[in-house]
Every structure is written in C-alpha cells, then in structure tokens.
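All protein chains but one are shown in place.
A, B, C and D are the chain letters, set down in written order, and residue numbers restart from 1 in every chain.
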Amino acid sequence: MTYIGIIITFVFINNFILTQFLGLCPFIGVSKNVESAVGMGFAVTFVMSIAALATWAIQNFILIPMNIEFLQTITFILMIAALVQFVEMFIQKSSPALYKALGIYLPLITTNCAVLGIALISVRSNYNAIESFVAGIAAGLGFLLAIVLMSTIREKLDSEWVPAPLRGTPIAFITGGLMALAFMAFDKALLNNLIG
Amino acid sequence: MLKEFTKGIIKENPVFVLALGLCPALGVTSKVVNALGMGAGVIFVLLGSNIFVSLLKNFIPEKVRIPAYIVIIASFVTIVEMVMEAFIPSLYESLGVFVPLIVVNCVILGRAEAFANKNTIGASILDAFGMGIGFTLALIVIAFVREVLGAGTVSLVPIGSWDGVITIPGLSTSPARVFSLAAGALLVMGYLQALLKWSNMRKTEVKK
Amino acid sequence: MIDRVIYAFLSVGILGGLLGLALAYAAKIFAVKKDARVGELEENLPGINCGACGYPGCAGYAEAIVLEDAEMTLCSPGGPDVAAKIGEIMGVEVSVSGEKMVAQVMCRGTRETSKTKYEYDGVEDCNAMHSSFGGDKTCPYGCLGLGSCIKVCPVDAITKTDAGYLVIDRDLCIACGKCIDVCPTGVIKMIPYNAKDIVACNSTDKGGLVRKYCSVGCIGCKICDKKSPEGGFVIENFLATIDYSADGNRAEAIEACPAKCIIDLDAVE
Amino acid sequence: MSEEMKLRISSSPQIHSPASTAKTMWLVVLSLIPAGIWGVYAFGPRSIAVLAASILGAVASEYLMGLMLKKNTLRDGSAVLTGLLIGYNMPAEVPIFIAVLASVFAIVVVKWTFGGLGTNWMNPALAGRVFVFFSWTGGMSRWSMPHMVPDTVSGASPLGFLKTNLMNFSGSADGPMDFLAGQNYPVDSYMDLFIGRIPGCIGEVSALLLLIGGIFLIIVKIVNWEIPVFYLGSFALLTWIFGGLGYGNGFFTGDILFHLLTGGIMLGALFMATDIVTSPITRKGMIIFALGCGFLTFLIRFYGSFPEGVSLAIILMNIFVPMINRATQPAKFGKLPKEKKND
Partner (left out) sequence: MTEMIKTGSKLALICAVAALCLGAVNMVTEPQIAKFRAAKLKAALEQVAPAGTIGDETAADDVIVTSYYPVQDGTSMSGYILNLKGTGYGGDLIILASFTPEGAVIGSVLMEHDETPGLGKEAENDWYMEKYLGYSGTEIPTSKTQLEQADLDAISGATITYAGIGYALAAGSDFTVKLGGK
C-alpha cells in the first residue's frame, strides 16, 4: 500500500476518533477551545509518530526474534510511557516555549489509547518502519483534524442556547456523533477506487 | 468504608460522571454480551492493579512511577487477553483490539494514581470493585440501548442450548443500524449523559 | 517452551532496566529547577480553571505568582482564604479586603414593566441585540434578558425567573466576573456576599424619564434614605445605591420605595 | 401599546437576509412546491403519503420539543420546510416509517438538541436523510420509474445504475448516456433528465422546476448566488476533467450535463447548501464552503461507494462551517468583547 493510501486511510477512512473510538477522552476533554485543541492535536501527532516507529523496532528486533509476541502489550506500553515522559522532560529543558504550548498535554497522552492503538494496528497490518512512521503521523493528523473541528463547533455552541442538561460533555458527544455520521462518506471502497 | 464501594456506581460513575474509559465504553458496546465481557475484564484488571499498586506504593521510585504502574496494569491485561483467547474465543473475537486497550483505559491508571497509591489494600480493593461495577453497569446500559435500537436484539450469555440472544419482534427485521456504528455510539452516549445530568438537576431542585 | 519464559524474563527486564536508567538519567540532565512553591500553590488554588485571575488556569496563575510576581489576591473564587494561603506559601503578608463578593443583576425590569422600542427577531444573545440600537428596551441601562450571562456562567448560578428577569444565586456564584464582562449594558455588579438588599436598577436617567419607560426603575426620589437613614443609601445621578459598610435595617425603605425597586434578596429567593 | 406596530429588528449574525425568519421559510417552501407537484405527478399518490408523513413527523416533533422547552416555534415554518425537504429526498417507494423517523431525527437530534432554530450547526434535513440512509439502506434504495415511462424495469436510479454496473464494465462507451442506452436503461435524452422523467427521489428529479424555484429565491435575495454558482461550477469543472475516466476515455471528456441533471445536486446546491443557519456568514466563507461541497460531491459520486454524494458532501462541509467562519470573519465580530471594555 502506498504512503498516500496510508495517509488517506488514517486521516479520513479509519479516523481514530470518528470511526475507531480511540483517543476519545482527550477528544472530549481538551476540545473546549481551539487553542488547546491545536496544541493537543500536535502533541498527539508528535508522540504517535515516534511511538509507531519505536514499537515497530521492539516488535521486529525483540519480540519476533525471540518468539515472545505475547509480550506485545506490556513492552509497547512500557515504551510509550517512557517515551512520553522522556519527550516531556526533553522539551521542558530544550524549548520552554514549546513546553508551554504542548507540555501540559503531554502527560495526558500516556493514557491516550490512540497511541497504543496505532502501535498495535501498525504491527497487525505488517507495516515496515517507514510505513509505521507514516501511519503514526497520519493517525495523529486525523486526530488533529477531528479535535480542531470539534473545538470550532464547541466554541460556536458556547454562545448558543443549548438546553441545560445537554451542555458540556453530552453535547460534545452528540456533536461527535453527527460528525461521525458525515464521515461515513469516507470508506474503504473510496480509497480502492481512488488508488486501487 | 462502604462509601469507597458505592461511590463508583453512581456518584462518581467512571463513564458517565468522570468521563473516563470512554474508548472501550463505546467501542465494545454494540452487544450486551460484549459489555459483560469487557466489564469482567476491567474489574479483574482494576482489582489486580489496585492491589499491587497499593502494596508497592513505597517501593516504586517517583521518577518511574507511571511506567511501573502501567507495566503492572499491562501484565494483568495480557493475562486477561490470553485467558480469554484460550477459553472464551468467541468473546475474544468480538472484543478484538479493545482487550489490549484496557491497558490505556484511563479508569485503571486513574484509580492507581488517584486512589491506590494513597490508600490501604482494603480500601483499594473496595474502590476497585465499586469503580469496576460502575464501569460495567454503564457499559451494559449503553450496550442495551445500542443493541436494541441498532440490531433489535439483546444478546446475553449463552446457556446450554439457548444461544443467549433475545430477538425483539418487529425491531430486529429493520433496526436503525446507525446505532450499532460509531455515530450511533456517540449519540447514545451523549443522550445518556444528558439524562443522568437532567435527573441530578431535578434532584437538587427538589431539595431546594 | 521454558526458554521463551526465560527470554521474556530477560528481555523485558533489561528493557525495563534500560528505560528506568534512561528516565532517571534524563530526569537528572534535563532537570529544570521547578520552584516547589508552584506545586504547593497549585494544590491550594481551587482548581476550577475559571480564568478569572487572567492567567490560563490555576496552574498558570500559580506559576505567574512565583515567576512573574503576579498579584496574590486575584483568585476570586477562592476568596480571602486562598489569598491568605498564597501569602503564607510565598512568605508575604497579604492584606485582603476581607469580604467575599458575588455578582448580582441590578434590574428587575421585564418586557411587561419596561417599554420597548422595537420587536427583536434575531439571535438570542444580549450583545447581538445590543448592537442594534442598544437593545429593544427603551431603558439603555437595564437587563436585556436574553441571558448571555447565563451561557457564560461556569457554575450555572444565573437563572431566568418565570417573570422574565434574571437572578444570581449568591451561594453558587464564584465571582469570576465573566457575566460582568459579557453583559453589554453593565447591569451586573459585584456586591458583598452578605449584602441583604439591593437597589435593582441601573438607570441614571432623570426620574421623570425613568418613570416613562419603566415601572420598576429607581427615580432617585430619596425616600429610601429618609425612611432608613442607617441603611447606607447613596443617591447620585438619580440612582440610589447602597453603601454596604452601613448595616442598618432597610425594611422601611423597602416598604416605602415607590417603584418597589429595593429588593430584599432573601425574600425573593 | 400593543396595537402600535413595532419595527422588527434582527441582529447582525443573520446578515444573509433582512426578511424575518418566518417569511423566509415560507418563501422557500413556496419555491419548492412546483418541483414537488412534478414529483407527485411522476410517482403517483404514494409520494403524497411520503411527503405528508415526513412533514407531519417534523411538525409533530417540533411541537413536542417546543412544549418541553417552552418555545412555540411552529409558526416560523422551519419545521414544515425541514419535513418537506426530507420528503423530497425520499424515494416514493420508501416505507413510511423511514420518512417519519428521518424527520424526527432531524428535528429532535440535529435541531432541538442544540437549542432550536438557528443554533444547529448541521443541516437537519440532510442529517435526517443520511441517518435513515445508513440505517435502512435497503428501504432507501427502492426506486420506481415515473409512470409516463413505458418501460417498467424496477430498480435503480440512473446514478445507482451507473455505480453498480460500471464497476465490472469492460467495454467502451462515450459517456453515461451512451452507457445507459447500451444497458437498455430507459433514458433517451437529456430532456428526460431535465424535465424529470427518471427514477429518483420525489423532489429531486425535475431539474427544471428546481432551477426555477432556486432562481426565484436568488432574485428575492433569500439565497445568495455564490453558493449555488460555485457549488455547481466546481462540481461541473471536476466532472468535465475527470468524469470520462470511468468509461475508458481521457481527461476533459466528462459529461457535465448528465451529472448536473441527475441525482440531488440541483436540490442540494439551490436549497440545502444555502440554508442560512448552517452555511458561512461571509461571502468569502460561502465561496470556500461551496467549493468544498462541489469537490466532495464529485469525490463521493465518482469514487465513493454511494451513487449520490450531495447530502454527505453538504453535511461534511457543515462541520467545517464554524472553522470557515472563524477564518473569514471580519475583525469586528472577533473583537467585540475588547471593544466593550473600552466604553
């Protein structure tokens, strides 16, 4: 599969949030305003691309040669947790400005299932190193797209008369649901017809 | 003491109130039986990780706290995964990618962080049960609504010759399929949350 | 079979060890001297991230106090207790004005009691309406009643009564000031939490004019001051206000006010 | 007091149209009626039942929601319009319950959940249609031929027929018309398409009458010309460039006329994409929005798995509207709070 195919797949067709239910907690939690949504989106994209690469290395250099694939979950998540913490410390030291913009979202990413999700999906799809990396970036961009769109809609809704019981997270979910309904336009067949 | 147990079920319900663990709450809830399986898995993992974290809270160094917790959680998840695949393969197939993702279920890490590493084993066990049951109940409610609307069936655990599926006449022939898909899951979740919020609002109004 | 268990033991153990070492090492070389006081401050701030202090959330405010010498009394939801605590942590005596303040809408005029200039048919938003000739009410100072403040209130303290005017629940209000910022007519004011009575009018027009457009507006007749001299009524620009440092009984003034715009808050709620 | 006539004023975010909401809505309904009459004439009395069911469903939901939230909004006509548009987007053979549920979903979930007219961000009628399309795809794909077409092949709309048959087509054809003729599909001329002698949804088949209604709305300044023109224009351009590829022909051979006259694109571009509430507020924003709709309609119709694409394209672009507004808003709106602090 070409890189373009991978990108279209993860940004539109298998958008992590709108079709795969991965990364919903930050999607609902950090989409109240556009600035933080953008920050979170880029932070996730960054971590996902590195994580996809790192876990690919673990899978191919450790787990497969030793025939211990059953340790996939534990090694992947260990790697991701350490990576997130490492990235956080590194950015904090090297670029305080970037840290201010992204930093507060970084700890949230450890428990973002989207990161582990992309690692597992890349492995299951037998991607090579570069494909994994591209898939990580693409899935991150898909997350970025969804969360930024969501935040623009929520900012609009902030100035509207949403009935009281629905205000806050309920309306965010319903908004997400309608977005997902529209995103059903993108499917595997579309990709096949475009590239196939 | 009992409070640690009951708070997770309604007042601090992890899914509806704390909005944690949303991915599995929506991902696996197209069938009630999946919700039951996922709930059981989460209770087991939550129990195991809460016990170990509260036991090891003084042993684990601060700098590697998160990696250490997550390794403990991941071990329990892997055990669940392997046992499920070996002994309940049909359930394993329908839960699919979501079993390993129990690892990143924020409910579990959240409880380890916020509760187990500050409390005794006893309290942690109660907390795990309460949160786990609250999580499972929430999943069952979501799954029930989604399955009835989206497939016109209610699938429970198969017993003996009965396959465990209750078919609702009329609905099952032309169900609103959207509810079994991603869009419907998000909609159902939103309305259920709003319902809970509405009933809470009414309660406080009555008190006034 | 057993060899795989050994592989597992060794590889994951080594991986964990390496990562642990790396993290410990990284923590050392990347160590940023973080003032311990920031964390301590964060713990003592209310944590509702309302933004009333003007900084991005409680964490941002905590950092600003330590690094940028921000004012220590900016946290209005926390009130004097938190300010005192902040002072304690920073080792400075903080003088606080003392009283907890809450917001209140200084108008009880509805479409029934106040004349309107035109029929509004637009978005239900006070600022949108205000941009067309200052709102549909002839009174330019009153509450427009479309509830933009209700929408911005982070704690749902503002409600619209069945009669059509807005009230703020003082027990819920956290004094974040967002409603005051959003209100186009400036009819929402801060009053002390303990304030029992308000003059529910914001109009500084002359009495005769006020009487023409609103039946519950203050006309500046000074009867209140005469009836309850200890009530702290101050009449300026044809509008009575209450100086809450005076604590006299205002029952007689409430009784005597011709427009009935002096409101006993406890009686209303 | 009350007998004195008062000036009606609407505030700035509704700069599209100075007329009052109710008048706008009823005028749109009026301009839609000719196309509907053609639909009823073409597909017979059953289409009346479908239209009635969808309108009643919408009005009843609007009434109940109004009761719950204490707002009486029946007279503004928006519910009738939503119901009518939903009915127009249904095949005449659709099971009645589908038409009703589409309206209920549109009014309850898409509109009132967000607070009623003016607060929804997605076009209710289209979202309702998409909801039932994905829920009951079978029921939503039951077409019948207009009664004046002698041939009684039941089955597909022209676009649906193309979609299913072009996939395993190995011969060559000049374009869609030639292809349909080759497969014995009973459409002879562009005139059939233009007048509406083809199977399709009740209100979408008569391109002619829709066009008349749409031009009327543009003349009375209820809809701006930018959205329909740029929508249809970008779609036509893309169709012309890439539309011929599926028939084994080269670039720049697409059949623009065929694709503009079939499916719901006329209805969509003139009446749905132009919805005041869910389209951008600035001229620049509208153009971006319309170009997006054109591109997505093209993408879904030619490469997606659905024969149509109009409704999905428009609701997809609805998602982007707040972002487009944000990017194209005149500074005045964005800076409102700051200005206020000064005075």
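Keep this in mind: a residue touches a chain if its C-beta (ideal position, glycine included) is under 8 Å from a C-beta of that chain, and two chains touch if they have at least 3 such contacts.
The structure presented is a predicted model; accordingly, all values stated were derived computationally and were not measured.
*Asks:* Using the definition of touch stated at the top, determine which of A:I74, A:L116 or A:I171 touches the missing chain.
*Replies:* Once the missing chain is taken into account, the touching residue is A:I74.
*Asks:* Of the residues B:T29, B:T78 or B:N117, which one touches the chain left out of the display?
*Replies:* Reading the full complex, the residue touching the unseen chain is B:T78.
*Asks:* If you put the missing chain back, which residues of subunit C would it touch?
*Replies:* Residues in contact with the chain left out: 1-2, 4-6, 8-21, 23-25, 28.
*Asks:* Contacts of subunit A with the missing chain: which residues?
*Replies:* For subunit A, the residues touching the absent chain are 68, 70-71, 74, 78, 187-189, 192, 196.
*Asks:* Please give every residue of subunit B in contact with the chain that is not shown.
*Replies:* Residues 30, 56, 59-61, 63-64, 67-68, 71-72, 74-75, 78-79, 82-83, 85-87, 89, 150-151, 175, 177, 180-181 of subunit B touch the chain absent from view.
Just so it is clear, only the chains that are shown with their structure count from here on.
*Asks:* So the centre of each chain is just the mean of its C-alpha atoms; given that, what is the distance between subunit A and subunit B in Å?
*Replies:* Here subunit A and subunit B have centroids separated by 21 Å.
*Asks:* Based only on mean CA positions, could you tell me how far subunit B sits from subunit C in angstrom?
*Replies:* Taking the average C-alpha coordinate of subunit B and of subunit C, the gap between them is 38 Å.
*Asks:* Cα centroid separation between subunit C and subunit D, in whole Å?
*Replies:* Centre separation, subunit C to subunit D: 45 Å.
*Asks:* Of all the residues in subunit C, which ones touch at least 2 other chains?
*Replies:* 16, 19, 23, 27, 124-125
*Asks:* Check each residue of subunit A and list the ones that touch at least two other chains.
*Replies:* 70-71, 74, 78, 82, 85, 160-161, 164, 166, 171, 174-175, 178, 181, 184
*Asks:* Would you pull the subunit B residues touching subunit D in the complex into a rising list?
*Replies:* 174-179, 181, 183, 187
*Asks:* Which residues of subunit A touch subunit B in their complex?
*Replies:* Going through subunit A, the ones touching subunit B are 18-25, 28-29, 70-74, 77-78, 81-82, 85, 110-113, 115-117, 120-121, 164-166, 168-178, 180-181, 184.
*Asks:* Under the stated contact criterion, what part of subunit A meets subunit D in this complex?
*Replies:* So the residues of subunit A in touch with subunit D come to 34, 148-149, 152-153, 155-157, 160-163, 166, 171, 174-175, 178-179, 181-187, 189-190, 193-194.
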